[in-house]
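Excluded from the complex is one protein chain; the other protein chains are retained at their positions.
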Amino acid sequence: MFSPANLKRLFMILIIVGVVAVMTGTPGSSSAPPTTGVHGSFLERVSWFGLFVAPRWLLFLTFGVIIWLVVSLYRPRARMIRRRVDTVFALPKAFTAKKSTRVALMVLALVVVLVLPKFVHESFWMYLIVEQIGVYVLLALGLNVVVGFAGLLDLGFAAFYAIGAYTTAWLTGALPAPALFHHPIPILWVIPIGIAAAMVFGVLLGTPTLRLRGDYLAIVTLGFALIIDDFVETQSGVTGGGVGSSLISHPALDLGFWHYRWGISPTPYYYLCLLFIVVFIVVFTSLEHSRIGRAWVAIREDEVAAESVGINPLKYKVMAFAVGAASGGFGGVMSAGLVGIINPALFTYQVSVNVLVLVIFGGMGSIWGVALGACVIQAVTSYLDNYQPWGYQINDLYMYIGALLIIMMIFRPAGLLPSRRRAREFAAAKGDEQVHTDEVLTGDQP
Amino acid sequence: MSGEVTTDLIIRAEHLTLRFGGVVSLRDVSIDMRRGEILAVIGPNGAGKTSLFNSLSGVYQPQEGSITFMAHDATALSVIGKKAHQIAQAGVSRTFQASRLFSALSVFENIKIGAESHRGIGLVGALVKGPGTRRGDHQSDEVVIDLLTFVGLTREANLIASQLSYGARRRLEIARALATEPEVILLDEPAAGTNPSEKLELANLIRRVRDERGVSVLLIEHDMKLVMSLAERLYVLNFGSVIAEGSPEEVRANPVVIDAYLGSSHEETKA
Partner (left out) sequence: MGFEHFWLSGFDQIHTAFWTYLAVGLQNGAVYAMIAVGYTLVYGVLGLINFAHGEVFMCGGFAGVFLTRGILGDRVGTGWGSVGLVLAGIIVGGLVSALVATGVEQVAYRPLRRRHAPKLAFLISAIGASYFIQTLAGKEFGYGVNIFPGEVFEPGQVMFTLFGTPIHTIAVVSIVAAIVMLVVADRIVRATRLGRGIRAVSQDAETSALMGVNIDRTITITFILGGALAGAAGFLYSLQSGIVQNAGTEIGIYAFTAAVLGGIGNLRGAALGGLFIGLFGSFSVPFAFEGNVQWTEIYTFLILVLVLIIRPTGILGEKSGRTA
């Protein structure tokens, strides 16, 4: 129990607990001495379950020791516990093995999602659902094609989002630059143009940069993202600069026999968003199982080998960029139409990384995983931002995101709902045992 | 291109020189490959064999020289300056010394990727899954099934590539390379790391690749027994230059070749 190894474990646990204490503790400030935050985090007196009051360091120390005790006492049984945990984690996979189960789940999800607005009474929450969750699901689906399918680390995905939004603003005359339409936005035009603009930009950006390999591509996309960020800010005459625009009108649909105008209420946006999410899911799933999807897998696995069988990596990578951009661009159109306000702060590097987190958390390459992951994280984020438990502050989110990324890469890189191929790839790298596919000879359904 | 183009030449490499920084990998190397032959390139380690392969398949770009690939429809393709995938699409396939399979994919998928990628694709086609796409898909499937039978991997079709035995992996690589329907296939040490019975199987397979499929074969090998029994003609490289060329018997008896090999293992020269 008190062996050196175990004591080292105690030390590590205490460090981790200490870090968590600081993460969840009081903030410092620039005017206060540097250790204020840490001081407060440890010395602040809090009530334990409403029973009595004691300083935080004691609370956390106790937690740490308890965890250590539990871990050391159960170490001999650790393997058994891990096996049980693995079985639990394997349940979803086994459960969804049959196609009929999966279809049933999808139908259920569809029903839930269609009926949801009836149960959400406050328009505030509905708004949040569309703006924070709906839009981000679209963004995540798009980035999933780039990162998950084609394996390209793009740190500037928010650019496509921005293009969609700014194109919408421009087309409806909300930018200082002269425009084509005026209120309200004829949706039939804006949506395809916004998507097309994003896709074109994807091709333009991708063609010179996608020859680069992994880490360099990441930096280049980051560089471009920052360049565009800066550039947009300087060009007030065209883009409204740092302030952006708050004049975007709401979309309207005029089919001759049927008119509809989206207004302030978020619920109609919800359905519009939902419609497109479904469309994109269908399209992306179809792509995944096509020869393009397979080419992407080949490039991801071994680009040299892919080339040796005639696959032109650049072509397929640019295609992935363009396809992902379509979804991102539409998210921008959606966002601009709903909120009516855009400015460069909405498209920063942080936003790009946010979307990346959603994709990684949900499972790179797994469409449903990404959609679900986006919902979960965005919902949690919204909750945290609005209710601010345990002295949580808005910016703290990024700490948790950072920690989450590291933890996920170590323990579950394949994500929440991993695509089977990806799970296999990570397992193969670790040298796991036999993994058989259950595919039929004539096709594949990963 | 100098000299006459003989109609039964499939690849002509002339005066190739390949440099990496200060190292000269290939020095004025000229190779002729005839259509339908099984040609081998041998030589001690570091002689430049893989560099030659990589130059032929577009991975490296020699600084000097030319490589021409003559397809059966009489079109001539200058290989240098083309990208690897273009060369593959033109009809030159290859395998790799260290097996480069798509290890998380199944055997079937590995070959299928080869089968469908040398046909053009369209984004819209892939999305819409019209009758044209479906037909193409079936065609690819048939090619795959045929190749699985050819290399003897039908039972393993659904296994993940990383679980195959070493010999099976080598066969899979050949199957994938054949899926692009090439005219010539470059095999980089196909028998490396295999046991004697696997070697025999591979040798038979390679012969059948040429006999039954009409694909010309260019291979690098270290196993002399294998090479001498398989190859009809040999080039011998040493220190980046061609030092001999001829039939197995001629090369085996060539004092220059024996001399080059005596620097490495003595046993290898005994066929």
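Before moving on, here are some points about what is shown:
Letters are used for the chains, namely A and B, taken in the order the chains are written, and counting of residues starts over at 1 for each.
Following the convention adopted for this analysis, a residue touches a chain if its C-beta (ideal position, glycine included) is under 8 Å from a C-beta of that chain, and two chains touch if they have at least 3 such contacts.
Everything numeric in this text was worked out from a predicted model, so none of it was measured.
The chain not shown here makes contact, within the complete complex, with A. Among A:356, A:371 or A:423, only A:356 touches the chain that is left out of the view. Of the options A:18, A:117, A:340 or A:413, the residue whose C-beta touches the omitted chain is A:413.
Shown as candidates are A:55, A:192 or A:223; the residue that touches the absent chain is A:223.
Among the residues A:14, A:61, A:113 or A:153, only A:153 touches the chain that is left out of the figure. Of the listed positions A:209, A:327 or A:381, the one in contact with the omitted chain in the full complex is A:209.
Residues 22-23, 27-31, 34, 36-38, 151, 153, 155, 208-209, 211-212, 214-216, 218-220, 222-224, 226-227, 230-231, 233-234, 349, 353, 356, 360, 393, 395-399, 401-406, 408-410, 413, 425-426, 429-431 of chain A touch the missing chain (whole complex, contact as defined above).
Throughout what follows, only the chains that are shown with their structure count from here on.
By the touch criterion stated above, chain B contacts chain A in their complex at residues 57-59, 83-86, 88-89, 93-94, 96, 100-106, 108-109, 112-114, 116-118, 121, 123, 126-127, 129, 133, 136-137, 140-141, 145, 157-160, 162-163, 176-177, 179-180. Chain A meets chain B in the complex at residues 283, 286-287, 290-295, 297-298, 301-302, 304-313, 319, 323, 421, 424-425, 428, 434-439, 441-444.
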